[in-house]
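Below: one structure in structure tokens.
Every protein chain but one is kept in place in this view of the complex.
A and B are the chain letters, set down in written order, and residue numbers restart from 1 in every chain.
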Amino acid sequence: MLYPVLFGILLIVLWQTKILHAILHTDTFTLPLLGRINGVIADNFSTIMANTGVTVQVALLGLLIGSIAGYLIAVLVVIFPTLGKGALAVTSVFTAIPIVALAPVMNNWTKDTSNVVSVRSAVSKIIVVALVCMANMSINAYRGLTEVKPFSEDLMKALAASRWKMFIKLRIPNSVPYIFTALKVGVPSSIITTIVSEYFAEYLMGIGRQIKENILMAQYAAAWAYIVTACVVGISLYAVLMIIHAIVMKKRAPRS
Amino acid sequence: MTGLMKKRTNTAQVSKYAEAEFSDDNEIEIEVKDLGVTFHDNSGNEVQALTGINLEIKKGEFISLVGPSGCGKTTLLRTIADLQEPTDGSIHVAGRLPREERMMQKFGIVFQQPVLFDWRTVQKNVELPLELMYYSKKDRRDRAKEMLEMVGLSDFADSYPSQLSGGMQQRVNIARAFAIRPEILLMDEPFSALDEFTKEKLHEDLLRMWRQTNKTVLFVTHNIQEAVFLSDRICVLSPHPGRLSAIVDVDLPRPRSTEMKFTPEFNALVEKVRNSFEGGSI
Partner (left out) sequence: MKKIVQKKWFSILFWVVVLAVIWEIAASFVAATKRGPENILPHLYQIIGAAFSTQKVNQTMTASQLVLSSTATTVFRAALGFAIGVVTGFILAFLMKLSGAVEKIAFPYLMLIQMIPILGMAPIILSITGSINVSRIMIAAILTFYPVATNTLEGFKSVEKEKYELMASYAAKKRSLYTKVLIPQCMPYFFTGMKISAPMAITAAILVDTLQGDGGLGCVLSQSLRHAMSIYVFWLIVFFSAFLGIISWKLMGWLEILCTPQKRPSLRKKRPGSSEETLKRKEIKVCTREKSRFGKRFHRAEVSGQ
């Protein structure tokens, strides 16, 4: 625990003493000192919070919808394995599609969903995030639903359990740790995806959009303030996930 | 683990000196004196795995360690192989410390699970220890071929471990242990995960190979029949704390065959071993 803290302090010292700037050949204008960034955050706290709200909403909704869709796909693949295997492969391909290509397409497709810019922009971003999270969840959930404990499948069969019972009592509980594996990847990637799709969105609110706008206006300190906010949001959402994970896993028999 | 690796001495130098040794049939190969091993479990409590073990194993002898789980039989084997530090007492192997003996590459170990390397063919798996001992390419290949012949897997030399059945994998494992011509073969429940038919076949294979090579074998098992069938002597261990409760001599004639398992002598020995557990039975 001590070493990482020391390393962090070293990094801050390098930053504050401008040695970092010398290494990166930059100045305090593009890479402002920490005090300056803090100042900007304090001065514009309400604006930053409003933008953060927009981003977090999109990220979480997209994550939720994508994860549920992904899980359902996995369930369908288990039920219909013949055609399912291909569906899983096609879904996994979505992770390989660059967000940059996906975001403008979704903007086009969602034009008619609402007359309000903020709503239709959010819908478009949520779909992009959902697509990215869906692939990740479906692969992990499929493994969770199929990689059951040795012989437990046979045991259920011997007890004449129906397919339905098998799902409820065996497959679904078994998939819980895998859901968390997927979410651990999904939470950070949903935030990133949201930020990047905001670059292409119509609506001017959101952390990603603010980073871009502030840089275009050469307000680097403000841009950094949003980057720091994005990091804080990412870390806190991840922390929340870990806490939920710990609570859920505690209820299950301890695995060691 | 890193500790083990760090404590390495100059291997090449020591082994040269070892080759000058001569062997004698009644020579004591492994000598265990007042051995005690204590572990610390996760909550920091001391657990006595072994206490007051005294044992002498002659060269070329086939010895089994039998006992219920938790009696420390595997710990004893690991301590002799220098994979575990003794807390009390001492072990000498051919008059040297287990560590020196390990550095001279005198041990062949077979674990319960076949520890094979997925990315190597069966042949290359057998060659691995020989590579570490700087054998030439030709010698390695010849030796590996010979060993695979011995375990009846010549046809599978170019297969990968994942293509083999559990029994075949364990045979590769045994071939690899024999490949370095170890002075001492340490086997930790090598057949316990196999079915009865494969096991019987491997018992005969093992005895044949042992006869051909005349190694000292230390064989850990919880199967009394297996121990009686294979061994010259059986060390019976009892748990809590792990201790040696009896040594049973097996005076069945050799070579042994599967039919022997149905003789009254055989069953009497099984009974004798079973009764020597402290507390009567397992």
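We adopt the following convention: contacts are C-beta pairs under 8 Å (C-beta built on N, C-alpha and C of every residue); 3 or more make two chains touch, one makes a residue touch a chain.
Treat the numbers as computed from the prediction; the structure is a model and nothing was measured.
Q: Of A:I97, A:V176 or A:L204, which sits in contact with the chain we cannot see?
A: A:I97
Q: Touching the absent chain in the whole complex: find that residue among B:L35, B:L50, B:L76 or B:L164.
A: Of the candidates B:L35, B:L50, B:L76 or B:L164, B:L164 is in touch with the missing chain.
Q: Taking the full complex into account, find the residue in B:L35, B:A49 or B:A81 that is in contact with the omitted chain.
A: Candidates B:L35, B:A49 or B:A81; residue touching the omitted chain: B:A81.
Q: What does the interface between chain B and the hidden chain look like in terms of residue numbers?
A: So the residues of chain B touching the missing chain come out as 1, 4-5, 8, 11, 81-83, 102-105, 107-109, 111, 113, 115, 117-121, 128-129, 131-133, 158-169, 180, 193.
Q: For chain A, enumerate the residues touching the unshown chain of the complex.
A: Contacting residues on chain A, toward the hidden partner: 3-4, 7, 24-26, 30-31, 82-87, 89-90, 93, 95-102, 104-105, 108-109, 111, 136, 139-140, 143, 147, 149-151, 181, 185, 188-189, 191-192, 195-196, 199, 207-208, 211-212, 215, 220, 223-224, 227, 230-231, 234-235, 238, 255-256.
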